[in-house]
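A protein chain is absent from this complex, but the other protein chains hold their places.
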Amino acid sequence: MTEVTLSKVVKKYGQHQAVHGIDLDIQDGEFVVLVGPSGCGKSTTLRMIAGLEDISGGDVTIGGRVVNDLPPRERNISMVFQNYALYPHMTVRENLGFSLKIAKRPEQEIVKAVDEAAGILGLDELMDRKPAALSGGQRQRVAMGRAIVRHPDVFLFDEPLSNLDAKLRTQMRVEIKKLHQKVESTIIYVTHDQVEAMTLADRIVLMRDGHIVQVGTPLELFNRPVDTFVATFIGSPPMNLVDGVVQGETIVLNGSISVPLPVTAGPLTNGQAVKFGFRADNLMPIGHAVEEEGAVHELDLSVTLTEPLGTETLLFTNLAGVEVQAKMFNPRPVTPGEQLQFRLMLDKCHVFDAKSGQAVRG
Amino acid sequence: MDRNQSHRNRRRVLKTLHLTALFLTMMIICIPGLWIVLNSFRPTVEIMAKPPVWVPSFTLDHYRAMFAGAGEGGVPVFSYFRNSLIVSVTSTLIAILIGMSGGYAFARYRFKGKNGYFVGLMLFRAVPGVALSLPLFIVFAKVGIIDTHFGLILAYVAMNVPFTIWLTDGFFRQIPKELHEAAEIDGCTRWQAFWQVEFPVARSGVASAAIFAFLTSWNEFALASQLTRSVGSKTMPVGLLDFTAEFTINWGGMCALAVLMIVPALILTFIVQKHLIAGLTFGGVKG
């Protein structure tokens, strides 16, 4: 069994503290994605799990064993690096078999394991090439192959797709997911791209400035963000946020428009400054909306800009002096300046405390 | 139409100038060396002839005399060649090992005062050989390693280490650190990761550093002329002096020894010439 546990893990670079005592339990076979803006300490965390970075405080446990001071080779992990880190002087075959060769496994076993990995990733044609003669996507595959050859307890990925072009990235994302279903090992995956995090993860760990902000399934983070940071980081386009003040059963947005308090909102005091949040999907022009149950508030707004995406069109409008985005399903052409009537799905709206940014939820 | 014509003319003139200048440059580079080679095959009378003889005749006398060990001056060329070879090869190997380890430290570790250490090491290389030869002679004499291979090897190792550090530092820096990290995750110790991955990748850089170290030792004179005295330890650059007498110089014999000195350096350099240039530039520019 290979759970990975971090408890109060700290990383300091001299004066600068990159990771502030994080706690995390990762189950056996789970696909966990560490996501967050660049510089938030994701790589550092991953590298501490790998044993490439010393741990300044706390404990890292892999499979019930504290590994704080073990070198990487004694942790039975494998890692895929952002720039692949293929050995340039070895052929693909040698790259794949290197770890087994170092472990002094018998020749036959190496050949078998390498061929198997090559088969899974479709590398058979490329076995005798050097990395320099491979395309970006092929290198990426070899890097993954090198990771799976050893049947490690834990796979670590550090932004493995960020050097690929958009199309290839989507394709490799699917392959990584398939790979996980096949090998059933624990995977810890670092990315700064929330789409990757949403599509791949069993559980997302959202980090910021060396702290964990929220841990949960992709839908939990999408539907119940704990604060405005999560709300704007997860989901595309980011959640609309409008300043407001609580007044009885309504929120007055920027002193002009008032909307009813969502029923989901938690205890609020009269006069409390809040941020009112909703996703573009929940502000739709009447006649072009997805029909849903629940409380609705209607608004007249004028469109300033449109972004047709095919199945839907993003509408930029102005709500109480703030630019917000709305979505038009089954779109028709809209000209800027056009006045439309929108329905706001109140049950899907969020209220955050203006000062702390924390969600206020019932 | 007219302007096109004049531009075309100008280009033709420039091209001619360019080729002429290039040709002259190459001549100036080549002729002195060729002159040495040529004269090593000419009889002494012809070298000394007045008025000059321009159509050379061919003789192997100088080589025969040189390899006979006696005869013309009786310069023990074999011993000198062997000394040069032993000293240069050994000191190069040791300097590369030591320099590589230092270069690796500069490329891979962060520590306080790194730049200071680096420039400090280079400054030791800048100490003129003549200025060092006096005190080194006295110290070596005290320790009793004057006139030995060991002494000269030691001196050349110290002389070559700084520059080797410079070059290998540049090369190791080219190698992303993820490479040894990947190797460590694949089960290597740091030591294995170096020899299995980083060293093979930096091989061409190490080769070029080795050539420079070798050429420096092979060609060095100021130190060798003081630290070696006898046939058992004198190197070829010092041996060249054997062809000079009080007022005369045996030009033919000297040219023959010169050829013997140049040929190994030439062969070695041509084998790795591609790496040589890469070594110099990567080591320096991207450092």
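Letters A and B name the chains as they come in the text, with residue numbers starting at 1 for each one.
To be clear about the criterion, a residue touches a chain if its C-beta (ideal position, glycine included) is under 8 Å from a C-beta of that chain, and two chains touch if they have at least 3 such contacts.
We take it that contacts and distances are computed from a predicted model.
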{"item": "Hidden subunit of the complex - UniProt protein name among \"2-oxoglutarate ferredoxin oxidoreductase subunit alpha\", \"Threonine dehydrogenase-like Zn-dependent dehydrogenase\", \"Carbohydrate ABC transporter membrane protein 1, CUT1 family\" or \"Glutamate synthase\"", "value": "\"Carbohydrate ABC transporter membrane protein 1, CUT1 family\""}
{"item": "Touching residues on subunit B - with respect to the absent chain", "value": "18, 21-22, 25-26, 28-33, 35-36, 39, 47-52, 54, 97-99, 101-102, 104-106, 108-109, 111, 117, 119, 121-136, 138-139, 154-155, 157-159, 161-163, 165, 173, 215, 218-222, 226, 236-237, 240, 249, 251, 254-255, 258, 261-262, 265-266, 269-270, 273, 276-278, 280-281, 284-287"}
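As a working rule, only the chains that are shown with their structure count from here on.
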{"item": "Subunit A and subunit B, separation of their C-alpha mean positions in angstrom", "value": "56"}
{"item": "Subunit A residues within the subunit B interface of the complex", "value": "50-52, 71-73, 77-79, 81-83, 85-89, 98-99, 102-103, 146, 150"}
{"item": "In the complex, subunit B residues that touch subunit A", "value": "176, 178-179, 181-189, 192, 196-197, 200-201, 203"}
